[in-house]
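With one protein chain removed, the remaining protein chains of the complex are shown where they sit.
What follows is subunit A.
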Amino acid sequence: MATPVMDKAEATAKTDASPYITVTFRIRRFNPEVSEHAVWEDFPVEIDPKERVLDGLHKIKWDVDGTLTFRRSCAHGICGSDAMRINGKNRLACKTLIKDINPEKPITVEAIKGLTVLKDLVVDMEPFFQAYRDVMPFLVTKGNEPTRERLQSAEDRERFDDTTKCILCAACTSSCPVFWNDGQYFGPAAIVNAHRFIFDSRDDAGEQRLEILNDKDGVWRCRTTFNCTDACPRGIEVTKAIQEVKRALITRRF
């Protein structure tokens, strides 16, 4: 193989030298210890446009205003801590680069919708996790355990691959208009996680999970608006998964 390296190196380095720019972060602040009202607050931040929105939030918290509060951990899109509404769309702050969201205009950042805001960008995640727990998100098997592993063909494994990627960030559920109007709706994330087991060839509780989702707050509430699929930072085809669950409910085949 030829050496693919030299000129690429320079290309990377050149863009890397790009100057810092000033970006306005417009953040929805709320702290009931201080006031019952939420307010928008602007913070100018010096930042390399190739940095993440999370880097901008850290700059504010670390250098300007330590009271700014948000959750985060891994900083590269795998822990699901930092879903927020950025310029009106649900995204992970650590997976959104400044340059990709038009830094010319103020970047608005607010808590995800449909869950109670507790402080700044932090929401109460309990109802979200409760819906997840309600769909029996674990493998259920009947009969004797084999001594070695259960066999599963690569094809059967592939069947539910997409929905195993979920990091429970709530970006989908909190972008769903049905969920905003009625917090009782299970929401896309719970259905995605039910899908992950319903279509696992090793599982024996598909019928039970389908019954749970056949409820008045179950899959039938979905209006196929695709907000969830657009919001998912893991690229999961959320709406498709919901459709597959609906179809399984009708045909009872999965």
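Note that a contact is a pair of C-beta atoms (placed from the backbone, for glycine too) under 8 Å apart; a residue touches a chain by one contact, two chains touch by 3 or more; residues count from 1.
Note that in this section contacts and distances are computed from a predicted model.
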Practice task
Out of "Acetolactate synthase small subunit", "Succinate dehydrogenase flavoprotein subunit", "NAD(P)/FAD-dependent oxidoreductase" or "ABC transporter permease", flag the one the UniProt entry gives for the chain missing from this complex.
Solution key: "Succinate dehydrogenase flavoprotein subunit"
Fill in the blank from the handout: Filtering A:Ile21, A:Ala38, A:Val122 or A:Leu249 for touch with the omitted chain leaves A:Val122
Exercise for the section: Tell me which residue among A:Ile21, A:Ala75, A:Ile101 or A:Leu249 touches the hidden chain in the full complex. Expected result: A:Ala75
Problem - Residue among A:Met84, A:Ile167, A:Ile191 or A:Ala248 touching the omitted chain - result: A:Ile167
Completion exercise
Full-complex touch with the removed chain, picking from A:Lys61, A:Lys89, A:Lys113 or A:Lys240, is A:Lys61
Exercise for the section: Write the list of subunit A residues that the hidden chain touches. Expected result: 1-6, 8-10, 12-13, 15, 31-34, 50, 61-63, 65-67, 69-81, 95, 97, 118-120, 122, 125, 129, 133, 137-139, 141, 145, 148-154, 157, 160-161, 164-168, 197, 200, 202-203
